[in-house]
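A single protein chain has been omitted; all remaining protein chains appear in their positions.
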Amino acid sequence: MTRVLRLRGLPLTLLLAALTGLSVAPFYWLIVSATQENSDIFAWPPKLVPGGHLGENLATLQDKVGLVRVLGNSLAIAGLQTLGALVIALLAGYAFAKFRFRGRTVLFALLLSTLVVPEQVMLVPLFQMMMDFRLLDSYQAIVLPGLCVPFAIFLMRQALSGLPDELLDAARVDGAGELRVLWSVVIPVMRPVLAALSVFLFLGSWNQFVWPLIALRNPDMQTLPVALATLHGMKTSTDYGAILAGTAVSALPMMVLFLVLQRQFISGLLAGATKG
Amino acid sequence: MSGISRRHLFRVSGAGLLTLASGSALGACTGSGSPSAAGGDADTGKVTVWSWTTAAEALRGVVPAFEKDNPGITVDVRDVGNPAIWDKITVGMASGGQGLADVLHIGCDYFPGYVEKFPGGLADLSALGADAHKDRFAKGLWPTVLDEDGKARAMPWEVNPLGFFYRKDMFDKAGLDPTAFATWDDVIDAAEDFTSANPGAYLIGLNKPASPGPDCDFLQSLMQLQGAFYFDLDGNITLASDEAVRALTIVKRLDDAGLIGDSSGEQGWSKLVSADKVAVSPLAAWAAHYMEDQFPDQSGKWRLTRPPAVTDGGKRSAIVNSTYLTVAGSSPRQKAAWKFVEYALTRPRSMNDMFDSGGVFPALSAAYDDPMYAEERPYYGGQAVLRTFTELLDDGADATYYSGDYARALKLASDAQVKVLVKGGDPQAVLQDAAEQLAQQTRRSLA
Partner (left out) sequence: MSTAALARRSPAKPRRLTMRRAMPYLLLAPALTTFAVFKAYPILASLRLSFTTGSGADTRNAGFDNYRRLLDDPLFWTALKNTGLILAVQVPVMLGLALLLALGLNSAFVRWRAVWRLGVFMPAVTGLVATGVMFAYLLNREQGALNWVLGGVGLPKVDWLGSPFWARMAVVLVMTWHYTGYNAVIYLAGLQGIPKELYEAAMVDGAGPVRRFWSVTVPALRPILLFTVVLSTIGTLQLFDEPYVLTRGGPDNATLTVSMYLYENGFHYFDFGYASAIAYALTLIVVVFGAVQMKLMGERE
């Protein structure tokens, strides 16, 4: 690239840098505040350099909400849900993309139609159901309702419809059953999309809030966001440092995951949008 | 991961399919609203208790002695957090009472809602022997735990008589003596003296825009000082009564006189108090310990006196709220649960231990004989503030009927107050609107 072109791009580069700054600044503030003493969090002007109280704040958090325990709950729930939803979306997406069968369009539309229904409307019936199954305060209560993710099925269908039929037929001619075709042909080719989708699903599960708030009553079973919101919501609580440290702990793993897997993540996201 | 097994998962989805296949799916689940689903009266087993924060801690302190005195019963107290506890109890009640703990700690604001909207959701404690204790609590409290058939559905635990905490140092500077305030008019008349002596300070801190939540305690206590509330004892709407208008007008006049500081935002009130910008805390008994814990730097500066009356010669005491222990109607071991409730709430010793550790002011009158109530507290300049509160209780207080629609009424009252404080609305007009909306939404009649 020539020097002139670079100069031409300078204002635009600066603008993008500024917008990036606006996007990232709250995180910087969060990380800095997570390391401050309670009394310094509302300092004026705000502290912009990290302090030395992160360990203390995390210890308070462990003491108040059992950080290690709730972190484990969050990980287990998000992991199980991601795995389950991934398998379900793969199978369903494969069926929709590569088979013609009665009810195909109707079923697909039916699945997607739930996007227009507000989530809150399902809370009471879901809760009653979990009661009847005796599943409240269990991982299943959270994992099960999150197994069928219409958007994930949509993404898988989009991605799989790009897969040449010849590839599948070749395997079938060799006598492979459908599951075998899936396992030895589809999955290897789809690995990047599957990786992307899992990040996407993991993120959604990790961040979910209202349903776990209602379905997990036992503090030992709570997820990190629920524990944090509970601590934050108490009118008399003044553990600002601990609350912000916990917030950082809930946000950072997702950011790291995203940084590591950004390519897969973004390409997966696009599989849905661009080929739609 | 240990909690989940493959078999379990399969069993579950199988059950779901069966329910659906049977065709009665809708009936099966929404119909499970039958209340006393699994209620029973076992007198042994493990009793689970839901409470919150310091109250839960206090209750836990009672457990070892109770378990020793009651072999066969173990107690597990869980701090499920406030306000999270309300969502959880509500959903549990809506699902026919299943999934709830055996013993529930419930505030007077939510209690009538649970009793009215979920019949049978809370166990009949009269049948378990609660009536034997009915004269042992602070005056005016027992009627609030009764359902419409006169059965006790709760036992009073905490009672909160209204007080008037003030910063002696700040009033001294202005040459004012708050113990001489007979009515709120006297307080407003002192505005100029107060503000010129304490520039930048306010009398009280109020979350004017109600962000993120309603701040109506002050408004409510002004109504309660007149023996009034959002509803009368028959459940009719009194949100636009003369008393209500008078109360909101006082709030407005205080604000117009520059005496109300805005405490909205994260921990706004605590920050105002810490910054020496608030001279009065019109709070109830629970605050006696709370102020000491929260603002240790202001030791020696606070005092407590009776709240001024709203009208000339009007009452100068009110019970602003109370909390109860209840037994879930769905509990299979109601007798065991009741034993624990009785043990914790009807013995002065355990009540005072809990007061000491959790700041929960006891509703049990016999508790007040303890020497701790006469104790002169250095934080309040050697004043025996707990005695002041028990004296306030001796005056007797009117029962406040919160009704099953309290949450809605609170929301509308809060909206009305915001309209006055933020948008300059007229108290009479905004309350009239609010009362009419409340009538439309709840089908209750206007008193």
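Going in written order, the chains are labelled A and B, and every chain counts its residues from 1.
To be clear about the criterion, contacts are C-beta pairs under 8 Å (C-beta built on N, C-alpha and C of every residue); 3 or more make two chains touch, one makes a residue touch a chain.
Here the structure is a predicted model, which means the values were calculated and not measured.
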| item | value |
| --- | --- |
| Subunit B residues touching the omitted chain (full complex) | 13, 16-17, 19-20, 25-26, 29-30, 33-35, 86-87, 90-91, 93-94, 96-97, 113, 117-121, 208-213, 262, 264-266, 268, 271, 404-405, 407-408, 411, 414-415, 418-419, 422-423, 437, 440-441 |
| Touch residues of subunit A, complete complex, unshown partner | 1, 5-6, 8-9, 12-13, 15-17, 19-24, 26-27, 29-30, 33, 41-46, 87-89, 91-92, 94-96, 98-101, 104, 107, 110-111, 114-126, 128-129, 144-145, 147-148, 150, 153, 165, 168-169, 172-173, 178, 203, 206-210, 225-226, 228-229, 232, 240, 243-244, 247, 250-251, 254-255, 257-259, 262, 266, 269-270, 272-274, 276 |
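The rule we apply is simple: only the chains that are shown with their structure count from here on.
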| item | value |
| --- | --- |
| Subunit A-subunit B separation of Cα centroids, rounded to whole Å | 38 |
| Complex interface listing, subunit B residues touching subunit A | 1, 3-4, 8-9, 12-13, 15-16, 19, 28-30, 32, 50, 53, 78-84, 87-88, 91-92, 94-96, 98-99, 267, 270-271, 290, 294 |
| Subunit A - residues contacting subunit B, complex | 42, 76, 79-80, 123-125, 127-129, 131-133, 135-136, 138-140, 143-144, 213-214, 217-219, 226, 229-231, 233-236, 238, 240 |
